[in-house]
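Take a look at subunit A:
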Amino acid sequence: MVKRWIEKCYVGLVLFLLYAPIAILIVCSFNASKSRRVWDGFTFQWYIELFQDEAVIGAVRTSLMLTTVAAIVAVLLGTLASIGITVMGQKTKQVFMTVTNVPMLNADVVTGIAIMLLFGRFWNLGYFSMLAAHITLGVPYVILNVMPKLQQTNVSTYEAALDLGASPVYAFFKIVLPDIMPGIFSGFLLAFTISLDDFVITYFTKGAGMNTISTMIYQQVRRGINPKMYALSTILFLLILIVLWIANRISARQVQGTRG
Partner candidate 1 sequence: MSKKPLIDLVDITKSFDDTCVLDDLNLSIKENEFLTLLGPSGCGKTTTLRILGGFVTPDKGNVIFDGEDITQVPPNKRNLNTVFQKYALFPHMNIEENIAFGLKISHKSKAYIKDKIKYALKLVNLQGYEKRMPSYLSGGQQQRIAIARAIVNEPKVLLLDEPLGALDLKLRQDMQYELIRLKNELGITFVYVTHDQEEALTMSDTVVVMNQGYIQQMGTPEDIYNEPENAFVADFIGDSNIIDGLMVRDELVEILGVKFACVDKGFGNYKPVDVVIRPEDIILGNPGEGSMDGVVSHLIFKGVHYEMEVMANGFEWLVQSTVAHAVGTPVSLRVDPFNIQIMNKPESEDEKAVTPDE
Partner candidate 2 sequence: MNKRKLLAGPYLIWAIGFIILPLLMIIYYGLTSPDGGFTLENLSAIGDSIHYKALGQSLLIAFGSTCISLLIAYPLAYILSKNQGSKKDIIIMLFILPMWINFLLRVLALQMILANTGILNGILNFFGLPSQHLLYTRTAILIGMTYDYLPFMILPIYNAMCKIDRDLIHAAADLGAGSKLIFRKIILPLSMPGVISGIIMVFVPSISEFAIADILGGSKILLIGNVIEQEFSLTNNWHLGSGLSIVLMVFIFISMAVMNKNDAEGEGQMIW
């Protein structure tokens, strides 16, 4: 029993260390003082200013647009590629997977610089270079999540659909797609998260004067950060909590539904 207690304490301690900085961010977002060291009373001032700051709102919009479009394109490319790769021969498959793994395993600095060099040399850096980089980064994660689902999918259900007169396209949308949907969904989430949290690759591939949330924070870090950023992160944190809570409720209900 002592062992159980020690284990619980250990889990609690690690959680505490992980969340302490986040708690500080949230506290600071309500601190009336601009200084990070003094508590000067509770305020909503930063939240109000946040919504009036064009630059911040612009960065949030750019981030969300970029991330959403990148994740969607990555899912389309990645899912199609996964289907293609599963029917490839062993050797072609290996070459394909090796190339796919490069952006995931390589250092972000190198990936960022490489894409920057390509665009800097032949086109311009701008929204499209940034988008291309984020898509490139996201596809491997989609493939990694969809491929195992495709391999698990019972081939005979697809063949059964064909046998019952379905066209391949119809069979794909009615039979295969629902089966691999969880993989596509987690691939999308992962691509979305990686892209939203990315700083390094965005930093190198963004055009002049453009900012995502990450690059804006990095700029401010050098000049002294505005507490508006704490307010922004608190709002984002709450949004994520709500989304997760809803997702949890939905999946809980699904589990109940299948049991009942």
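Candidate entries met the following condition: all candidates are chains of the complex that A comes from, given by their letters.
Keep in mind that, in the parts below, a residue touches a chain if its C-beta (ideal position, glycine included) is under 8 Å from a C-beta of that chain, and two chains touch if they have at least 3 such contacts; residues count from 1.
What you see is a predicted model, and the numbers here were worked out from it, not measured in a lab.
Every option in 1 or 2 belongs to this complex, yet subunit A touches just one of them, candidate 2.
For subunit A in complex with candidate 2, the touching residues are 7, 10-11, 14-15, 17-22, 24-25, 28, 36-37, 77-78, 80-81, 83-85, 87-88, 96-97, 99-111, 113-118, 120-121, 132-133, 135-136, 139-141, 144-145, 148, 185-186, 189-190, 193, 196-197, 199-200, 204, 213-214, 217-218, 221, 225, 229-230, 233, 236-237, 240-241, 244, 248.
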